[in-house]
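Structure first, commentary second.
Only one protein chain is missing from this complex, and each of the others stays in its spot.
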Amino acid sequence: MPSQPPLPPLLTPYLSSHPDSSLTLVTSILGATSNWLILRFLHSSLASLWAPNPSFGLDESNNGTKKKVVLISFLRGWHFWRTEAKRLGLDLARLADKKQFAFIDGLSDLFNTAQGSRSPANPTPARPGIPQRTTLPVRGPPGAVPARGPPTAQIPSAGAPEGTTDKGVAQTLSFSGRGVAALDALENEILAVIAQLKISAEDGEEILLVIDQPDFLLAATGPSMDIGATEMAEWITGLQQNVHATVITLAADSPLIHNASTSGIQGSTPIEGEHAAFAIGLAHRARSVMQLRTLETGAATDVSGVLRISRGGGWSSGPEDNLDEKELLYYIQRDGGVRVFGRGES
Amino acid sequence: MVAVNLSHRRTHNLLLISKLLSLRDTTSPLTLLVDSLEQPATPLIQEYIRRANLSKVHVTLVAFETLKCPEGCDAFISTRRKSPADIVKEASRAYQPASTGPPKRRLILIDAINPLLTSRRVDSSFSLPAFFGALSTPSTSAKLETSLVVAYHHDVPGSAPSNLYAPSQFSMLTYLATTMITLHSFSHILAQKAARDRSLAAPVFGLEEEQEGVLLGRLDKLSGTGAAEGIVLELEHRRRSGRGVLEWYLLPPASRYSARQVKEVVTLLDDNVLYNPPVEADDADEEPTSTFDLGLTERQRRDREGVVLPYFDAQNGDGPGEGGRILYDMGEEDDFDEEEDEI
């Protein structure tokens, strides 16, 4: 199979155009995850900086606007994103050094109350340097770890694969307390990172905020901790106000959406009701909604899933915003390349 | 008769929607827009703003979802982390007309009421009627007529009521509203009508499909519907007299008319060619043409009726073996051969 360009041509217009204060929603399900699409978003925003001469006409689609990206991930660690981006030819660690990219880790320490030593209010923003080894508690014996790790063939960076390498991680989120106050604390930590990137931003440089599965935060706290769909949506609004455009991934699995939205709030658990309200509410605000799902007819060997791109409730029907709605098939190859094609094509 | 009725209905109801959308005569102090992901209310809200600008009505947008002030809005109120009382206070501060002069008109738009209804910040003492009342009564002595247009996302599940005996939030809203507009996508209405015409089950779209991973089913090119753009408005208006009006309208997409157009753009759904294709008047007594004459003459018909069918005869019960014969009176045209035929 021939190797694919990092950005499938059919998707390029959707990945690169982000009007001001727009929200792009990416939904995934258990068998069709969204990580590959997020990586393409990162690539389309950062690649022109990384590789000055992309061979397939990225420059025009980027319209010359440079972008900085802040990625907040709640379900996957820095190691994963860095390794997978490397397969696309994107060195996130180096981009972080150049302050084009910032990773905010919502996995390692989010609910790790057992470790306890961390103070919730971390004075990180005061520290301009990105490699902030010192602000994080040492979790393991760092020196000894690299002695044996996974084979180096796939992990090209010099750092050890274990999470003890925090190089490139701008901030590690930690949830404490309850309700809006806890969300505010998280928001401040994120805004500090955004502010840091803004300081170094040149004229016309825009910040794209990518939040990977904030719905987990809602699921793992929920109404019993005084956090509901409205509070989460307001939290998102607060972040949106500080960046140029936002991309959010959510789970749209049937039990999480349909249990509540069709049978009503009675007969569904709070976790389902709040999730449905949050996800559907965000879809009402989104300019475009990219929905990933598996084939209805069962799995196939040359199709990984279906991608449906629809206009969300926030799409404004002006002449300046022409967003075509489409349904495409995609296939993820062993080497990480993605082929995107219409139904009936190959 | 039917045509007269329709034309009467057309004049009446088009005037009504025109009044409602242009906020003339404060026909409706509280309008509820019920939308879903399949047909968001955004285009209708833009239409409200457009008309308000034409007639110089002051527009305030109370934003629960919108991030930045859209074009044509005079005041923009962000509601993030604000209590309902704060929102009311800010809204009344946003427009302070001079206390003299002719009565002013004002439009307050709420882009989505759902977040307020499910917010945990709102305590149990919050009452929706009081909130709407406070928004629409002016704080100053100036003559001000306020219209409130509230969007509600029907597909976003609400939170469980704290008081199980209280009415649900949606029924409360529909009860309070003087006008309720439910939005549908035109292409979906067409698809559903096409199915209905064939006595098939109407198709469902988006969330109602209950397909895993699908939030939105709206695709531009629905098969068979062509370029069916536009929004279908299902209007329910309660007159002051107590009488209700129910009508379906079609609002064309904003690109079809100029932003300054004063003439009414909304049409009745029944007048649409795609929805109600014109029926060609066809002759009722048309028969298939053929060289073979399928008709009967009067005499032939009478003779046919005279035939006693075997089962009638069988019911006479003349004993076993009897009955069931074909009773036929020979006519002159029958060519009866004694040797071959038998009766």
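As written, the chain order gives the labels A and B, with residue 1 at the start of each chain.
Operating definition for what follows: a residue touches a chain if its C-beta (ideal position, glycine included) is under 8 Å from a C-beta of that chain, and two chains touch if they have at least 3 such contacts.
As a convention for this text, contacts and distances are computed from a predicted model.
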Given that one chain of this complex has been left out, which of "Elongator complex protein 4", "Exosome complex component RRP40", "GCS light chain" or "Vacuolar protein sorting-associated protein 21" is its protein name according to UniProt? "Elongator complex protein 4"
Visible chains in contact with the missing one: A
Taking the full complex into account, find the residue in A:Thr246, A:Asn259 or A:Ser288 that is in contact with the omitted chain. A:Asn259
Check the options A:Asp109, A:Glu189, A:Asp212 or A:Glu231 and report the residue that touches the missing chain. A:Asp109
Contacting the left-out chain in the complete assembly, out of A:Gln196, A:Thr221, A:Thr246 or A:Ser310: A:Thr221
Cross-chain touch to the chain not pictured, restricted to A:Met232, A:Leu282, A:Val303 or A:Leu328, is A:Val303
In subunit A, positions touching the absent partner: 30-33, 35-37, 75-77, 79-80, 84, 107-115, 139-141, 144-145, 147-154, 161-164, 216, 219-222, 224-225, 251, 253-256, 259, 268-269, 271-272, 275, 294, 298-301, 303-305, 330-334, 336, 338
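Just so it is clear, only the chains that are shown with their structure count from here on.
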Subunit A to subunit B, mean C-alpha position gap in Å, rounds to 39
Interface residues, subunit B side, partner subunit A - complex: 35, 37, 40-43, 46, 65-68, 70, 80-81, 112, 114-116, 118-121, 153, 155-160, 207-208, 210-220, 253-255
Taking the complex as given, what residues does subunit A use to touch subunit B? 20-21, 27-29, 32, 179-180, 223, 226-231, 233-234, 237-238, 240-241, 252-254, 257-258, 260-262, 264-266, 268, 270, 273-274, 276-277, 279-281, 283-285, 289, 291-294, 296, 306, 308, 310-319, 324-327
